[in-house]
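A single protein chain has been omitted; all remaining protein chains appear in their positions.
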Amino acid sequence: MTRFQFPKSIASRPVYGRLTARPGSAHLMVADAEGAEALLDLAAAAPGLMERAHVIYLPKTTGATYARRLETLSPAQLYIGPSYPAAEPRLRKALSDAHMGLQVYLAGTEGLMGQAMREAIEAGIPAGAIQTEHRGSVARRMQCVHCKGITEDVTTDPFVCAHCGLNLFVRDHYSRRMAAFQGVCIDAEDPGDVPPSKELYS
Amino acid sequence: MTIQFKDETFHDDYTFRNSPWAIQRFPFPFHEDSYMYSVNLEPHLSLRPGSVFEKTFDVDEHYISEMKDRARVLANDPLRCQSLPHMTLAGWDLVELIMEAKARDYPDLFELHRDGDHWHWINKPLGIEQRFTFLDDSTLPCGPMEYITRQAQGDFALLDQREENLWMDAGMVTTQADWSLDFDIGMNFYEWHAPVPLAHEMGVFQRALKFLLNLQQGAPYRRLNWTMTVNPLLDTSPENYHKWGVQKTELTPENVGQKQYLRVELQSFFRLPRSNALVFPIRCYLIRLEDVVSVPKWGRRLHRVLRDLPVELATYKGFIRNRPMIVDFLSAYDDGAPTSPGIFPD
Partner (left out) sequence: MSAGTRKIDVTVTDVVEVNELVKRFRFERSDGGEMPTFSGGAHTVVEMRDGDVTRLNPYSLMSDPRDRRAFTISVRRDEAGRGGSLYMHRQVRIGDRMVLSYPVNLFALDLRAKKHLMIAGGIGITPFLAQIKQLSATGGRFELHYSVRTAALGSYAGELAGRFPANVHVYHDDQSQVIDLARLLDGQPLGTHLYVCGPKGMIDWVIRTATDHGWPAEAVHYEEFLAPQSGKPFEVTLASTGRVITVGEHQSMLEALEAAGVDAPYLCRGGACGQCETDVVRHEGHFIHRDHWLTDDQKTCGKKIMPCVSRFEGKSLVIDR
């Protein structure tokens, strides 16, 4: 089971849906790890879509499990890459070449979708027009509000900022521009009093 | 009257004090003995000579020191002032709004001379004289919003209007009640208010947004908001929370009257003409409990409000841990007598 039902939260926390094919002149899909399942479902529901699709896929720890299956869909363009930073120049090029009518589909972890969405918004696509579907890990991309450093793949609350070392608690307050949730010092009022770390959503 | 500007600090040694003049004109935020959210908006019209509601942008004895504190905060963290590229025009609208208002309301302190697009601005308290071309960014030392808000007390948020929503796409934020412009910039009205408890469920933000979307040019509105701060620290930012949060533990029954401050925001809302954006000035006024209780009506009322405030709000406003001590201090100034309606002293 790679779908997770996030509990209802505050208004800034992203809400994810299910990818569905929309009319458009071109289709750009970005996914990581189990996010491939959402693309496979999309392709199955919309025959012919993949012929006009550019797929950017980052298998992360899933190895060849999904990569092979995506290849069999024969998208117009398929890129399989080792990490988001490695894929980013390609994503930017695809967006800068695109025309209005481009449809963007994002699937996988929140960190991947958030960063790809930031690029798409920057390129001029309204946030509400970008489709997302969460699959796989509930790890979060966290910004330390104090030092501004980003800690990737945070799975516990509280956690230690990878940059400044403060103990941060995990908020649901989310910035699309940062593509990150906000981490705030948990022991500011009682220095050293840090509760034990728990898995997110455990 | 001529304002006697003070030389004082809002950090470290905290030499900030209110004069008796500043105390009696303090914008006490409670019009009755209890508090709950409401869309408490009223037209931003001149009210009560001498009050903080008299002028479009109130200038008081703390002006020079507050502007020095802003410069200090910005030097430490330039991300407190940001403007997304499409907001430059709104920044110019703000330059015009503030310069015109200050020159009109305080002609002895500020002068604006205009010859077409050639403007000449004089700010006597800060010793600034600037000739520039209106709408030409290259003629100011920094962006237009930053330029003018380094010379105006209070925080400023510039809100772009589109998609039936308001988007916080620019701001100067150094005297905030614990929110981060750097994190919140680019968010819409519901998103940047997301952390506020209870109010969403009450529909407060829906009603407020609907009102603000229809706000008209030339017809500004205002409201008061409040929170509690230990020490007269203007810059209660999330960025520095790991440094100032510990001050909340320094209150004692002996020092609570001097160290605990009521923090009031005079928020106003203006439609900007060229950009169709809104500007949302958030002016912060601080007063310590000892000075609050020097006005008997305020002492009685603050005691009742803080004593009866729902836990969620006391938590959100950051004083839940010190509430018993604060209420205990204030109770000595509440004899149970009835209070008169409205915010002004009797």
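Each chain gets a letter, A and B, in the order it is written, and its residues are counted from 1.
Simple rule for what comes next: a contact is a pair of C-beta atoms (placed from the backbone, for glycine too) under 8 Å apart; a residue touches a chain by one contact, two chains touch by 3 or more.
Just so you know, these numbers come straight off a predicted model, no measurement behind them.
Chemist: Out of B:40, B:217 or B:255, point to the residue that touches the absent chain in the complete complex.
Modeler: B:217
Chemist: Among B:48, B:104, B:124 or B:274, single out the residue that touches the unshown chain.
Modeler: Considering the complete complex, B:274 is the one touching the chain left out.
Chemist: Return the single residue from A:15, A:45 or A:129 that touches the missing chain.
Modeler: Going through A:15, A:45 or A:129 one by one, A:129 is the residue touching the chain not shown.
Chemist: Tell me which residue among A:82, A:101 or A:191 touches the hidden chain in the full complex.
Modeler: Final answer for the missing-chain contact: A:101.
Chemist: Can you tell me which of B:89, B:246 or B:314 touches the chain that was removed from the display?
Modeler: Checking each option in B:89, B:246 or B:314, the one touching the absent chain turns out to be B:89.
Chemist: Please identify, in ascending order, the residues of chain A that touch the omitted chain?
Modeler: 22-25, 95-96, 98-103, 123-126, 128-129
Chemist: Touching the absent chain: which residues on chain B qualify?
Modeler: Per the touch rule, chain B residues meeting the hidden chain are 43, 84-87, 89, 160-163, 210, 213-214, 216-219, 273-276.
Keep this in mind: only the chains that are shown with their structure count from here on.
Chemist: Per the centroid of Cα atoms for each chain, what is the distance between chain A and chain B, given in Å?
Modeler: Spacing between the chain centres: roughly 37 Å.
Chemist: Report the residues of chain A in contact with chain B in the complex, numbered from low to high.
Modeler: Of all residues in chain A, those touching chain B are 10-13, 126, 128, 143, 145-146, 148, 166, 171-173, 175-178, 182, 184-185, 188-191.
Chemist: Show which residues of chain B lie in contact with chain A when the two form their complex.
Modeler: Against chain A, chain B makes touches at 79, 163, 180, 182-187, 190-195, 200, 238-246, 248-249, 321.
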